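In this view, the complex is presented without one of its protein chains, the others remaining in place.
As written, the chains take the letters A and B, and residue 1 is the first residue of each chain.
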Amino acid sequence: MQRPVSSDGGAWWDLWFQVVVGLFRQIGALGRELRGSRGRYVVIAVPMLWLLAFFLAPLLVVLKISVAERTGGVPPYSDLVAIGEQGLVQINLSFKGYATLLTDPLYVESYLNSLQFASISTLGCLLLGYPIAYGIARATPAWRMFLLVLVVLPFWTSSLLRTYALTGLLRDNGMVNQLLMAIGATDAPIRLIDTPFAVYVGITYNYLPFMVLPLVANLMRLDFTLLQAAADLGAKPWRAFLSVTLPLSLPGIIAGSLLVFIPAVGEYVIPALLGGPEALSIGSRIWEDFFNARNYPLAAAVAVAMLVLIVVPMLLFEASQERRAEKEAQRA
Amino acid sequence: MSSPARRQAQVDPWQDPNAEPILRIEGVTKTFGKTYAVDDVSLDIFRGEFFALLGGSGCGKSTLLRILGGFEVPDKGRVLIDGTDMTHVPPYERPVNMMFQSYALFPHMTVEQNIAFGLKQDKRPASEIGDRVAAMLDLVKMGQLGRRKPDQLSGGQRQRVALARALAKAPKLLLLDEPLGALDKKLREHTQFELVNIQERTGTTFVMVTHDQEEAMTMSTRVAVMDAGRIVQVSTPSNLYEYPNSKFVAEFIGAVNMLRGTVVDQQEERVLVHCHDVELDVWARYVEPIPVGTDVNVAIRPEKIDVAEAEPSGMENVVRGRVVEIAYLGDVSIYHLQTDDGFVLRVQETHAARSADPHYNWGDVLYLVWHARDAIVLTA
Partner (left out) sequence: MNQRRPFFLYTLMVFGYAFLYLPIASVVAFSFNETRSVSLWKGFSLEWYGRLLENQAVIDAALLSLLIAAMASTLAVVIGTMAALALSRFGRFKGRGLLSLLSSAPLVMPDVMLGISALFLFITLQQLIGWPEGRGIDTITIAHVTLCVCYVTVVVRSRLAQTDHSLEEAAMDLGARPWKVFFLVTLPLIWPALLAGWLLAFTLSLDDVVIASFTSGPGSSTLPVLILSKVRFGVTPEINALATLIIVAVCVGVSLAGWLMHRNNRRAA
């Protein structure tokens, strides 16, 4: 493999190696000097600072830009704080972006669409993913590894390309239609592409591992002798499943569903590829407003609104994580 | 369970006012949220002791042990090891080592590497480490198994490696967290003897945490009984058994019959207690004089009660009962006898003479009798 041709790439390899070596030397020096408690601070501080700087701060910046005024300059929005003529500090707030959101029916429709895409796809992931996860959890360890890898493997290939392959499959002259016509289920090709159905398929397809993995983790902790006890007490397999397995796997279902639903709300690429030009999604709104219309404040406002939309499910997720985390803290 | 060395000691260190404790716990308190895990505990432990912290779950004994090891820092109070305040000293700087309940053997290292770990941290020369590891393996009789990994050992073997590892650095204090909990009964008994032997041979001070009162009684020089974060009584096993200071200790250690009553008369060494549960006035010893009219408990150990088929004459403390339960244990039999008032007393009889015939049967009416000196009055 030859070195990247672009000059950027070459310089970057060198810089990267220097950074890594330097980092390790620093850690070594720190380690020698530090007593226990000071080392703790470093271990806490590094991730904390990174996340504050590159995760939280950006969100605040989005908030700030969402209340700015769109201008023609670079960057194309106004300053939040400006020094006026008499040296007075002025704060410029503009809520034009939010006004557009609430009044323009396009945005409301996009939101609802995104929610619809996300929720039905989550259901699809659940229906398809639960049997897979169950099978993996009940398999022997050798098989289990193999099956898990099989689930994750597609993940390693370009998801974009696979989604594009889906368009090929779902086209009027694509394989699915060819198959349906071959077995005589239909005479003319069914419109599959550029429909909401295609979007559901696409999102389900791409997010399936996110549903399967938490479910497998949860189902593996299940005590399967409970099912034997249920059978011993006279419950038929379906009954045992509904009254024992399903309720106990609920935490896994919730975790998996949230891991699928929340990011799916912001999906832009899949609806664009599979849903056709009429497929509105809130993600595409942000994309359009940012890249095409160059209306940063509006894009930021849409982003903030989307964040508000998903904050409740996010808090749900956090709460379930915290419960587990509390147990860890007590043990430590 | 005393060795010749112990018997020769003129005065036990805890009774010698001039003796310096190797471990002094001063007013240590530790809270978790609103709960007091350890509540104002003070204790002196002397060199060469095999000390036990005994109590049920949640009594604070494990937390106290962790404070001694440096894994928790108390909110109040001090811990002095050999005169030095070590309350805030981290575990890796204390002359204390711990044997963990789960043994905590490093799974990716061999037995030898496990034992050598602590010595390596001290940067001792390799030859010294090798000798010491060999000596430790010898001490716990694991000489041939040095190259094995923990997952190739049995439970008992793993425990011995954990002990060897903890003793390798010859610490001033060795802490043991429920050391025998994971072993089966036969192995437990055998290991009890071994542990005491090793302790005496190395001269290390052991502090052990356990919920098993038999274990504490068998192995320790002194026991501290704990409840709800506080120490209820500290004494030698025999003292705890025969002179408990409270109902709690009396019931926690061994089996006991407990009668509630009120003091009606006080004499030179004993009081007369009018019992509430049984139509009986009992003569019992007291440790300190108790005024008439106080509500008390009277504790009588089952083995101190005699049974007779005929009513004995001239004895105090006689009551009649009917056998309702028999447990035959081979060396002893436990009888439960119910008095006319419905109260059940527990009696233990030793089968000193060989006989396959049971002494008594269900439904037999017998007389229970005991000496005043064998019953003790408790105010707490």
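We take it that a residue touches a chain if its C-beta (ideal position, glycine included) is under 8 Å from a C-beta of that chain, and two chains touch if they have at least 3 such contacts.
This structure is a prediction, so every number in the text was calculated from the model and none was measured.
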Among B:Leu23, B:Leu43, B:Leu64 or B:Met98, choose the residue that contacts the chain missing from this document, as touch is defined above.
B:Met98
Which residue, A:Leu106, A:Met175, A:Leu226 or A:Ala293, contacts the hidden chain when the whole complex is considered?
A:Met175
Mind pulling the chain B residues that touch the left-out chain?
69-71, 90-93, 96-98, 100-102, 104, 106-108, 117-118, 121-122, 165-166, 169
Considering the whole complex rather than only what is displayed, give the residues of chain A touching the chain that is not shown.
1, 4-6, 8-9, 12-13, 16, 20, 23, 31, 34-36, 39-40, 43-44, 46-48, 50-52, 54-59, 61-62, 64-65, 75, 128-129, 131-132, 134-135, 138, 145, 149-151, 153-166, 168-169, 171, 173-175, 205, 208, 217, 227, 231, 237, 258-259, 262-269, 273, 283, 286-287, 290, 296, 299-300, 303, 306-307, 310, 313-314, 317-318, 321-322, 325, 328-329, 331-332
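Convention: only the chains that are shown with their structure count from here on.
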Between chain A and chain B, tell me the centre distance in angstrom, where each centre is the average of that chain's C-alpha atoms.
57
